[in-house]
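Got a structure here, written out as C-alpha cells. Questions coming.
One protein chain is absent from this view; the other protein chains keep their places.
This part shows chain A:
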Amino acid sequence: MKAGIVVFPGTNRERDMAIALRRAAGTEPAMLWHRDTELPALDLVVLPGGFSHGDYLRSGAMAAHAPIMSAVRDFAARGGYVLGVCNGFQILTEAEMLPGALLRNAGMRFLSQDCHLRVERDDTPFTRGWREGDVFRAPMAHGDGNYVASEEELDRLEGEGQVAFRYSRADGGLADDANPNGSARAIAGVFSADRRVCGLMPHPEDLVDPLMGGEDGKPLFDGLVESFR
C-alpha cells in the first residue's frame, strides 16, 4: 500500500499515523505538504489529527482551502481512498467531502480518554478488518467532536449505510453515557456516498502496539493494507 500523510501547519499526529501505517504496511508513508498541488502515485491519502492553522476560525476550516485539497479532491474523484482522523475528519467535512459538521463537545471541554467504537459495516477497505457489530477501543483527544447534521441528512446517512462507527458501550449497546461528546445518533465516523472517503474522530493510530495499551486500532490499517495488496 502506498500511503501519503498530509501535513498542514499545526498538524500534530502525523508521526503517530506514520507509525501505524508503517507497522501495518511495512513501508514508509510519504509526507505531503499542504502547499503541494499534485500528489504522487498513491493508494491512500490520510489527513491526520492536530490543530491545522490553530483551528482558529473553525476546526479544519482553513485547511479545507489549502492548495493540496484540490488534489485530494481530484484523487478521491478518480477513485482514490481518503482517511481523515480527528482534525482530518473536521477538514473533510469543511471541504464537503464528507457530510455533517463537528461542533464543540457537549460538555464544552476537551476530552482525552478511551472510548468504545462499534463498527457499523464491514464491507469497506476501512472496516474490513472487523466484522459488523465488532466493538474496539480507541483513544479520543478532541474539543470539537460533536457530530451534527440535519435530521433528514442523518436519516439519509443511516439509510444509505454511510455511518462507519458509533460510540458505544463495551458490549456494543448505545447509551448517552457512552457518547462522550454528545454526537448525533452517537456517530463517531462516516463514509462518503461512494465509501471511498472515511472520517472519524477517535485515534485508532494510537492503539496499534501492545506496549501502548493495545492493538485495538490495528484492524483499520491491516484492512487497508489487505485492500491494496
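Following the convention adopted for this analysis, a contact is a pair of C-beta atoms (placed from the backbone, for glycine too) under 8 Å apart; a residue touches a chain by one contact, two chains touch by 3 or more; residues count from 1.
In this text, contacts and distances are computed from a predicted model.
> Can you pick, from "Phosphoribosylformylglycinamidine synthase subunit PurL", "Pyruvate dehydrogenase E1 component subunit beta", "Potassium-transporting ATPase potassium-binding subunit" or "2-octaprenyl-6-methoxyphenyl hydroxylase", the UniProt protein name of the chain not displayed?
"Phosphoribosylformylglycinamidine synthase subunit PurL"
> Sort through A:T27, A:S70 or A:S112 and give me the one touching the missing partner chain.
Final answer for the missing-chain contact: A:S112.
> Which of A:E120, A:E205 or A:D222 touches the chain that is not shown?
Per the contact definition at the top, the residue touching the missing chain is A:E205.
> Taking the full complex into account, what residues of chain A touch the chain not shown?
Touching the chain left out of view, chain A contributes residues 9-10, 12-13, 15-16, 19-20, 49-51, 53-56, 109-113, 139, 141, 143, 203, 205-206, 208-209, 211-213.
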